[in-house]
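Structure below; questions to follow.
One chain of protein is taken out of this complex; the other chains stay put.
And then chain A:
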């Protein structure tokens, strides 16, 4: 309490002392048009709202005001690269980029490494970027695709009453026919070997609107569960096809790309009972979300065109992304001082995040997302996933936070990192030497 009082008065002092207070620039590479616009507008709306909230409530971070600028990526790689180049050096330099697109993240990885600007890849990949020794500037915070895949299998284990009961069960992995879709195959194979269930991979050609034959194949195979690795239109199409062949939706478990209102509502009735993973809970029950609505929208500074979307899955994901960004700035300010920080300093902050239960309570987001503690070696910082079930109107949690099976993911990450560093002929960072 005392500490925060000191911080506030310090912040006031800095604001009063320096006429032109320092700014910390956060680039917002949003997608508000194109195929994924409905999710993108809410995600980046949530992120911007949180930045504005911090500005309104605390006058920025440590007296340093947060500024932002948007750039439309349309979820396209080349536009994303253009946005990256446009925003990276603006207004004192970008803090960190969060593209919410696997493709754009790949396309900017080399550049970010050179420019020393961190990339937040919250919830996705590449999964091996969890190893900060090889991927110094990439942060798959909270959960990577691989961690989530192991959590999915563990969730099924809970459903059948224990991991040992999975033995002899049959699971189908229905995946999007793209690099994204195939990314979890090695992890699931390893899980199948470890727990002795039968695993069948079925590919859906991109974009995934046509799934008739795949579901007939699934019906023939009579699996106990279907793991859905879907994206965009593939999710509602899968649910509708499942309804047609009479596969119970309760036995379909998707990853978080299939776990927003946009995915479920589009499938209508067919989505009822369907389960998806999540790294950020939806809803308005969190004090922070209520405060944002009160403060930001009360001041007429809200970013969403329709207030009704506050508290939706994608909006809350955006808020979480904002929180992680701001907490990284906070952590970096503790080391480097309350001033405009560059990308490399923010990277240090992101590597030293510690959002524990106490901090979450202070922020008003208890249990909205798992606790995050990163380090030089561990850029993921959590690895927990929670599962939600669609009841026809809302997502309802059906599990606690499930930890990734690191016994399976870590060896795979190591193998992948070894190959990557060899291909790139680079040396891994020595985390012990950096302090």
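Structure notes:
Rule of thumb we're sticking to: a residue touches a chain if its C-beta (ideal position, glycine included) is under 8 Å from a C-beta of that chain, and two chains touch if they have at least 3 such contacts; residues count from 1.
Operating definition for what follows: contacts and distances are computed from a predicted model.
According to its UniProt record, the chain left out of view corresponds to "Branched-chain amino acid ABC transporter permease" among "Spermidine/putrescine import ATP-binding protein PotA", "Cytochrome c2", "Lactate utilization protein B/C" or "Branched-chain amino acid ABC transporter permease".
Only one of A:70, A:224 or A:394 touches the chain withheld from this view, namely A:70. Check A:23, A:82, A:198 or A:217 against the missing chain and you find that the one touching it is A:82. Of the listed residues A:50, A:106 or A:155, the one in contact with the hidden chain in the full complex is A:106.
The missing chain, though absent from the display, is touched by one residue of A:92, A:177, A:364 or A:397; that residue is A:177. In the complete complex, the residue from A:186, A:273, A:287 or A:364 that touches the missing chain is A:186.
Checked against the full complex, the candidates A:130, A:214 or A:303 give a single residue touching the omitted chain, namely A:303.
Residues touching the missing chain, restricted to chain A, are 30, 32-33, 37, 41, 69-72, 76-79, 81-82, 84-86, 88-89, 102-103, 106-107, 109-111, 114, 125-128, 177-180, 182-183, 186, 205-206, 303, 305, 412, 416, 419-420, 423-425 (touch as defined at the top).
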